[in-house]
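Note that this complex is displayed minus one protein chain, with the remaining chains in position.
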Amino acid sequence: MSGSTFGTLFKITTWGESHGKGIGVVIDGCPAGIPLGEEMIQAYLNRRKPGQTRYSTPRKENDLVTIQSGVFEGRTTGTPISLAVLNETQRSGDYSEIAGYYRPGHADFTFDAKYGFRDYRGGGRSSGRETIGRVAAGAVACALLKELGIEVCAYTRSIGPIQIDYKNCKKENLSSSPIYMPDLTASAAAEEYLEATMQAHDSAGGVIECIVSGMPAGIGEPVFDKLDAALAKAIFSIGAVKGFEIGSGFAVANKRGSENNDAFLSLEHGVAQKQTNHAGGILGGISDGSEIILRAAIKATPSISATQQTVTRTGEPISVNIKGRHDPVIVPRAVVVVEAMTALTLADQLLCGMTARMDKIREFYKK
Amino acid sequence: MSGSTFGTLFKITTWGESHGKGIGVVIDGCPAGIPLGEEMIQAYLNRRKPGQTRYSTPRKENDLVTIQSGVFEGRTTGTPISLAVLNETQRSGDYSEIAGYYRPGHADFTFDAKYGFRDYRGGGRSSGRETIGRVAAGAVACALLKELGIEVCAYTRSIGPIQIDYKNCKKENLSSSPIYMPDLTASAAAEEYLEATMQAHDSAGGVIECIVSGMPAGIGEPVFDKLDAALAKAIFSIGAVKGFEIGSGFAVANKRGSENNDAFLSLEHGVAQKQTNHAGGILGGISDGSEIILRAAIKATPSISATQQTVTRTGEPISVNIKGRHDPVIVPRAVVVVEAMTALTLADQLLCGMTARMDKIREFYKK
Amino acid sequence: MSGSTFGTLFKITTWGESHGKGIGVVIDGCPAGIPLGEEMIQAYLNRRKPGQTRYSTPRKENDLVTIQSGVFEGRTTGTPISLAVLNETQRSGDYSEIAGYYRPGHADFTFDAKYGFRDYRGGGRSSGRETIGRVAAGAVACALLKELGIEVCAYTRSIGPIQIDYKNCKKENLSSSPIYMPDLTASAAAEEYLEATMQAHDSAGGVIECIVSGMPAGIGEPVFDKLDAALAKAIFSIGAVKGFEIGSGFAVANKRGSENNDAFLSLEHGVAQKQTNHAGGILGGISDGSEIILRAAIKATPSISATQQTVTRTGEPISVNIKGRHDPVIVPRAVVVVEAMTALTLADQLLCGMTARMDKIREFYKK
Partner (left out) sequence: MSGSTFGTLFKITTWGESHGKGIGVVIDGCPAGIPLGEEMIQAYLNRRKPGQTRYSTPRKENDLVTIQSGVFEGRTTGTPISLAVLNETQRSGDYSEIAGYYRPGHADFTFDAKYGFRDYRGGGRSSGRETIGRVAAGAVACALLKELGIEVCAYTRSIGPIQIDYKNCKKENLSSSPIYMPDLTASAAAEEYLEATMQAHDSAGGVIECIVSGMPAGIGEPVFDKLDAALAKAIFSIGAVKGFEIGSGFAVANKRGSENNDAFLSLEHGVAQKQTNHAGGILGGISDGSEIILRAAIKATPSISATQQTVTRTGEPISVNIKGRHDPVIVPRAVVVVEAMTALTLADQLLCGMTARMDKIREFYKK
C-alpha cells in the first residue's frame, strides 16, 4: 500500500531517503493566493537542522529548500507545490557495517521483514531525515493557518526527569533555550541531564507539548475523523512517538466526572467560554474554540554507543557498538516536527469543515 | 466532509443515532469466503449491551443484529456486508429537556457549532450507541483475523485508582469479572470504588489495555500509515478516549536508550525474538512479530447527576442536574469497542500489506 | 478492495443483492440543513421501478424507501443518511438454474473468477437492482443541487436506430413518453422497434444524454479529478455502459481545431459566454459555466430468450434459453440512474471546489 500520503484535501506526499539524492514533498490541494517564499519554509527547516547544538548530531547539512512548482509571482497557484532539499553528504561508506545486522530499537528488522531488503544507508526511509518533507509542508500549512489567525506553538515539556509547566514560563524564552524549553532554569537542568547521559554513552527521551490558539469552534469530523483522532494519527506517525494525549490525557483515568467536566460559562460570538479546559479544546471530536493542547511522548534515541546485543540478518547473535555520533536526544529537533504535523492536520480539517452546513454553502456559491 | 468511514481496503461506514430508527454499518472490502453468521456478531454486541451489570445504564436494549447483505450460504461473498440493529426504545420525551442547554463534557455545543442544529435525543450521533456499528464490524474483522491465527484481547487495566498488571492475572478470569478486569481481587476493589462513586452522584474513568497475539512481522505502512499511527487514530476515534500509548508509552519519556531498546536474541522462521517488548510489537511503524500492546485512557462519564454549571443555547448561565440513570463508568462497556477498533485496523493493514513485495505478488498471480 | 463507495466529500456506500433482504445506501458527508423527506426520494425511485411499461420486466416491486438516520425534523443533520429498500420478492427458486452456467454478456463468470463463488440469485450484486442505492442517493444529491440552482436532466437520446435531437423536442414531453424520449414521434417509432425486438426474442440498446444547467464556472480538479474524468467514471460504473462522451464527443476526432474551438463572446458576471458549446461545458477539466452535456452508450439487455451458446461452471459447452421475462431494453430505466450518478458527481465536486481560493476561505471563516 501507500503510506507516504497524508491528508484528504490539504494532501501531502513525502519522498526521500537519508542517503539518496534528496528529500522532498509534494503538497496537493493548497488553496491559491497564499503568499509563499522559500525563506518562509527555510525558517522552519532551520529549526530541525542538525548541528545547531551539542545535543544534536554534528553532521553538517544546510538543508536548503527549493520551491519547484505551484508558486507564481510570490503566491500559491492552487496547483501542486513541490519542495525539495538535496542531500549534501551521501557518503554511504559510514553505514555499510549496519547493513549486516539489526540495530535494536530501529526499523532495520521490520523493513527487511516487510520489503525483503532495504536501503541500509543511514536508515534509508526510516531515518529522521524523512521529517524534512513534513516540516517543509508544515511551514506551508502554517502560512495557511496564519491567514485565519490560528497559531501553532510546540515546545519541550520534559527531558528525562526534568519537566516544566507552561503556565510558569514565557513563550519569548523559546528561542533562548537550545532545547526549546521555555523555562530557562529547567532548560539548564535538562542540559545538565543530557551531559550526564552523553557521558554514559546513552540517550534520553522526553515529552513535547503543542498548543493551538485562535482555532474556530466546529472543526472535526465525527465519528472516525474526529479532530483528536486525526491529530493522534498525525503525531503518532512521527518516528519515535510512543504516547499521545489531548488535554488532561492519561490523568483522566483517575479523575471523577465532576472533576473532569469543563463547566460552560457563557457564549461569546457563538463560542462557549469554559471554566477549565481539561478537554484540551476538543469535545466529541470537534473543536470547541478553546486552546487545543496535545502532548507526545518521545523515546530516547535508539542509536547509542554502549554495547548492545542483537542478531545479524542471518540470525547470528552479536554484540555491537553503534559508531558515529548521533543525537543524544531527539526531542528538541522533533518540536518543529510536532508543530508541522499539527498544522497539517488543522489545515486539512479546516478545509474539510467548510462543507458542513448548507446555509453556508449556499452563501458561498451565491453570486 | 465525511467522517463515518474507516479503513482503506477493509472499509466500514457506520450510521445511526441514539433515538433514530436504528444503528448500522456497511463493511466494504471484506474478502469472500469467511464463515459468518449473526450469532458470531451478536456475541460481540452482547458484551457492550446496556443493562448487564449495575455499573451500566439500566435502559434495556436487546441490540439484535441482522445481516442484510453480503453473506450467502453462510460465507461472506466479497460484496458489502450490511449489518443493522433496530432501536427498540425511541422515547424522545426523556431527552427533550437537554435540547435547550449544553451538557458539560458532551458534544452538544460542538455539534451545534458545526452543523447549526442537532438531533438532541440521547446525544444523537455522539451517543455511545454509535459504537454498535463499530462492534458489529469488529466482529467480522475478528473472524478474518481468526483465519490468520491472530487474536485480539482487551480488558480493563484500571478504574479510578485501582490498576492491575496483566502478568499477575488470568485471561480465564475475564468472564468472571463484571467489569472485565481479569484480576478478581482488583476487580472487587474496583467495584467498591464504583459503588462509592455512584453514591456521590459522580462517575469514574480508567484505562483499557489491548493485546494482539499471533501478528506476523512486516505489517504497517511507513511513513504516515504506520501501524501504531493507524491504531492511534482508531482508538482515539472512540468517544471518551483522551490518551493512547503503545508498549512502554509515556514511560519512555524518562527512560534512557539503554533501558528502552529491546535487544534482539535470535531469528525464528524469519521473526526476530526480543529480550523485552518495550516497543509494544511495533518498530518504525511496522509490526515486529511480538505481541502488540496498546492502552487507552477513558474519561469518566460526563453525564452525572450532581449539579453543574452550564449555558443555554442562547448563552444564559444555568445550573443543571442531568436526569436519568447513566453508566457511572464507560470503561467496561468500552473494552469490546477497543477490541473492535484494533481488529478493524489490523484487518485493513493486513490486506494492505499484501502488496509490499513483487516476488510475493508474482507468486500470487502465477497460475 | 472496496468498490462500493463513491465520492470524496459527498460520499456514498451502497449495499445489497437482488434477492437478499434489501438494497440500501449510506450517504456520508451530506451537509446539514437540506430539507429531505422520503417522498422526495421515492419520486426518483419510482422512475426506475420495474413494471411501469411493457418494456420493463413485469416483476412487481414497490421499492419503498425508508430514511433510517441522518434526518431530524425534516432536515439533514450532517450525519450519515441511511436509506433502505426491502426486497419484497425473494423467491430464489426462479434463479437456481443459472447457478450452474455462465450467462453470456453477464458478470456470472467474472464474479466467480474474482470471488471463488457468487450469490447467483438474480445476478446478486451485479443485478440491476443494485442501482436502487445510486438513485436513492442521487435524489439527495439533487436536493443539494437544487439549493444551488443547478438542474440535472437526462433522457433517452436513441434506442436502436431511432435517434432524436434535443433541440427539436420539448422537456415537457419527457413524462408523456413511456421510454423518456421527449420527441413523441420518435418515441412512438422507438416503441415499434422495441415491439419487433421483443417478438424476435431479442433486446435493444441505446444512448442516454444528460444536460446540466445552472452550473457555476470553476468546478473540477485538475489534473486527475477533472470534472469530465469524474463524470466518466461515475457513468461508466453503471452496469451496461460501454461508451461515454462530453460535448461533441467522438465527433471531435474528425473535426479541425477551427471547427471545434468555441469562440468566447463576452464575460457576464464573470462567466464567459461562448458562441458554441462543442466542449460540453468543461474546459481543462473545469466547468466553464455553459451547459454540461454528456452521453452514455448502453448495451442491449444481455438476458434474451433466444438460444445461446455458453459453458457450465465446470467448462462444459451447453445451449441455453434464459427463462423469465427480462427488460427488452435497459435504456429507459437507466435514464434516472444516469441522472443520479451525474448529480452525485456534481455534489461532490461542488463541495471540493470550495477550497480552491484562500480569499474565499478567509471570508468563509471570518466571524
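Going in written order, the chains are labelled A, B and C, and every chain counts its residues from 1.
In this text, contacts are C-beta pairs under 8 Å (C-beta built on N, C-alpha and C of every residue); 3 or more make two chains touch, one makes a residue touch a chain.
Because the structure is a prediction, the values reported are computed rather than measured.
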Legend entry - Touching the absent chain when the full complex is considered, from C:5, C:187 or C:342: C:5
Legend entry - Contact residue for the chain not shown (choose from A:70, A:138 or A:302): A:70
Inset, instruction - Determine and list the chain B residues touching the chain excluded from the picture. - result: 8-9, 29, 31-34, 76, 78-79, 144, 147-148, 216, 222, 269-270, 350-352, 354-362, 364-365, 367
Legend entry - Missing-chain contacts mapped onto chain A: 1-5, 7, 9-11, 13-17, 20-24, 26, 28-29, 32-33, 66-70, 72, 75, 77-82, 84, 114-119, 124-125
Legend entry - Absent chain, residues of chain C that touch it: 1-6, 8-9, 14, 102, 104-107, 109-111, 113-116, 125-126, 130, 158, 160-161, 197, 200, 202-207, 217-226, 228-237, 239, 241-267, 270-272, 275, 279-280, 282-289, 297-304, 306, 308-311, 314-315, 317, 352-353, 355-357, 359
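Everything that follows uses one rule, which is that only the chains that are shown with their structure count from here on.
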Legend entry - Whole-Å gap separating chain A and chain C, where each centre is the average of the chain's CA atoms: 44
Legend entry - chain B and chain C: spacing of chain centres that average the CA atoms, whole Å: 38
Legend entry - Of all residues in chain B, the ones touching two or more other chains: 1-5, 9, 14, 114-116, 125
